[in-house]
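Apart from one protein chain that is not included, each protein chain of the complex appears where it belongs.
A and B are the chain letters, set down in written order, and residue numbers restart from 1 in every chain.
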Amino acid sequence: MLTWLSLIVLALFSGAAFVAGRRRAVAATGGRARVLHSLPNYYGTYAALWAGAPAALLLLAGAMFGGRVEDAVLQSTRPAAVQALEPDRQAVFYSDAQAIAAKQSPSEVAYEGDLKVALDAKVAEAKRVGTLINVGMLAAAAVLALAGFLLAFPRISTEFRARNRVEGWIGVLLIGCSVAAVLTTLGIVLSLVWESWRFFQSVNPLSFLFGTEWSPQIAMRADQVASAGAFGAVPLFAGTFLIMFIAMLVAAPVGLYSAIYLSEYASRGVRGVVKPLLEILAGVPTVVYGFFAALTVGPIFRAGFNALGAMLVGTMPGVGQYLMEVQNQMALVAGVVMGIMLIPFVSSLSDDIINAVPQTLRDGSYAMGATKSETVKKVILPAALPGIMAAMLLAVSRAVGETMIVTMAAGLQAKMTVNPLDTVTTVTVQIVTLLTGDQEFDSPKTLSAFGLGLTLFVVTLCLNIVALRIVQKYREQYD
Amino acid sequence: MTQILNPLASPLVKGHAMPVQSPDDTAHTPMIHTTVPHAHAAAPVGEPKIKARDVKVFYGDKQALFDVNIDIPAKSVTAFIGPSGCGKSTFLRSINRMNDTIPSARVEGSIEIDGADVNLKSVDPVVLRSRVGMVFQKPNPFPKTIFENVAYGPRIHGLATGKVELEAIVESSLKKAGLWNEVADRLHQPGTGLSGGQQQRLVIARAIAVSPEVILMDEPCSALDPIATARIEELIDELRSQFCIVIVTHSMAQAARVSQRTAFFHLGKLVESGPTEEMFTNPRDSRTQDYITGRFG
Partner (left out) sequence: MTDATFGAAPPRSAASTAMEARLKKRHRSERIFKAQGLAAIIVALVFLVVLVGRIVSQGYTTFESHTLSVPVYLNPDRIDRSDLTGVNYDYIVAEAMMKKLGVQDDDLGTVSTKVQDLVSRDFGFQLLNKIKADPSLIGKTITVSGSLKADADLYFKGEIKRSTAEGDRKLDNQQLDWLEQLRKSGAIKSGFNFAFFTNSDSTEPEQAGVLGAVVGSAMMLIITALIAVPVGVLAATYLEEFAPKNRWTDIIEVNINNLAAVPSIVYGLLGLALFINWLNVPRSSPLVGGLVLALMALPTVIIATRSALKAVPPSIREAALGVGASKTQTVFHHVLPLAMPGVMTGAILSLAHALGETAPLLMIGMVSFVPGVPEGFTGAATVLPVQVFIWENASERAFHERTAAAIIVLLVFMIVMNAAAVIMRRRFERRW
């Protein structure tokens, strides 16, 4: 609230600086506008930027990090009574102190005796520190705003190159925005690596990557240190791979064949209808596919297999019995639905790739008396092969990272199996399961999600880098 | 019927003169364009290889070709000349029905090869194109090895029964295209790695490999440098003894060098056609004269 208010005040001040700067520039010309180096608005903008921007940045930084400074100050001195508490209770104590100071509702923990005294002291301290930070921030911002204005305003004269200065500011803004993309990557890598590192302090990375038993629940018991076998991620990789494989079995042929048909056979009219329809299929949110898998495809497949089992139970009792007990949550369901989701993805990528094959090659082949299918199979596909492989890699990367379909349609049991009728779990399902609901953030169970996330990120990143590199080379070849 | 007299003489040296013809190269058929056939040294004998009557081509609503009537003799080179967009390539592409690959294109009239209309529904373009080969403006070797490029046609048409026979076809085609000596030791390297002129000769070898009767060439030298062009022109002259060659060209010098007969197209119409020498020395139509003398182009 305070931040918003001060930002509004700052905006008004900055606006005033604009007007003042513009007036000064116009006044300096003595009526002959052409003697100004830049348009008058640039002078106003120059003054406004110096008056507003640094102070605004400071205020935003204060809003983002003020709380952390307050935490650090409060926790720098720990009363003996508080030190006696367990670490997580200490955290509650401090958050309560801050909540009371900010007149918000604290937790329901009752504090007595020494703790109560300590709490009151901390509440007072929190109020003091909070006020200090706020006032300090406001004062600093005011100083910055004034100083900025006073720095900029006197420089305004007819020779002053205001436009170049303002464009300098714009350049900085543009570079800042570009850096945001890099910062995002950096943020992903740092947060995943940092939290994974904490996880690997309690679980050996090797036993995580190569262990064959996954049951994070075991480690939840307070009396038990995370046992080495409980965080073996291999079954998750196996499940992810199984579902991805089934999905690609559906998506690769259907997607590739539709791309070929659309680019080589379909008339303009058909293309004009089918392409937007496929785009709709591509735009359907994954949660919808998940719903479809869980409540439509799952029951249908189950009913089908159960009926098949009932038919076979006479001749092949073992298989029949197994089929009759098949459940909704089988790898096949998640895989098939994920395959459907990937069809338009594969199709549109392959379509682009196939269209990039020059027409002269097609002409050459047709002029030899080749049929369309011979041209496709013997000239176009071989020429487009690297691009199509890259498209498939990107689809694999999508399948590996896909979350909602598997969360809703695959199971939670970590199994190592290649049986598509069995229930398996995947890396993404486990991340969701581990992180939804209220969890202690420091437990290995929660942190293991970041270990899985890091693995997922590295795997998909490798796939993407390789695929995008191939696509780039491929395009350069035909450009 | 290989050229014995001047296989090595560069056509460039010959300037405007007609290429020297081999003595037995007399199988020229008449060009029936006007009611009165022109008298010429190569006397009209027998049926023309290609006979076009009232050929019209439309792209959508736009008519690109108006009532073309022409006869093209076997075992000779016929050049189509004319300013860009005049319909010469369009006509060329309708001889082997390459216009089928353009959805909006429509061809009317009749084009007969050896008396059989190529535009009939019953005609299989696949078979037609195996008899009428085509070479394009830009060399378009497939991104495969040199060997595979030449073997492509024989493979899809099943012309070779075994590996040995296939290799023999590839070798003889490359020899006919005058490329064998340059690529014999690297048959299994990509065809795209050759120079532009070599690529164009590779593409010609690819077309020859299915032993077509007609070879259509759509400005085969426009993407090549003069030396490579000379090499191709020489090759065309050599191939004339075995194939009916139709070449579209921008260069009148080239038409004069390589062709026995020339047809001049203008604004979608065939203005006149006849023996090359006559066309260049004594054109009947004023438009032909203007074009040849460089008043427009």
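Just so it is clear, a contact is a pair of C-beta atoms (placed from the backbone, for glycine too) under 8 Å apart; a residue touches a chain by one contact, two chains touch by 3 or more.
As the structure is a prediction and not an experimental result, all values here were calculated from the model.
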Chain not shown: contacting residue from B:67, B:108, B:182 or B:213: B:213
Residue among A:109, A:206 or A:287 touching the omitted chain: A:287
Contacting the left-out chain in the complete assembly, out of A:9, A:26 or A:188: A:188
Sole contact to the chain not displayed, among A:80, A:110 or A:177: A:177
For chain B, residues in touch with the removed chain: 113-116, 118, 120, 122-124, 126-128, 130-131, 156-158, 211, 213
Hidden partner interface residues of chain A, rising order: 64, 67-68, 163-164, 167, 170-171, 173-175, 177-178, 180-182, 184-185, 187-188, 191-192, 194-195, 253-258, 260-262, 264-266, 274, 277-281, 283-292, 294-296, 340, 343-344, 347, 371-374, 376-377, 394, 397-398, 400-404, 407-408, 428, 431-432, 435-437, 441, 449-450, 453, 456-457, 460-461, 464-465, 468
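One rule holds in what follows: only the chains that are shown with their structure count from here on.
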Touching residues on chain B, where the partner in the complex is chain A: 96, 98, 101, 103, 125-130, 133-134, 136, 138, 140-144, 152-153, 156-157, 203, 206-207, 210, 216
Footprint of chain B on chain A - complex, ascending: 267-268, 358, 360-371, 374, 378-379, 382-383
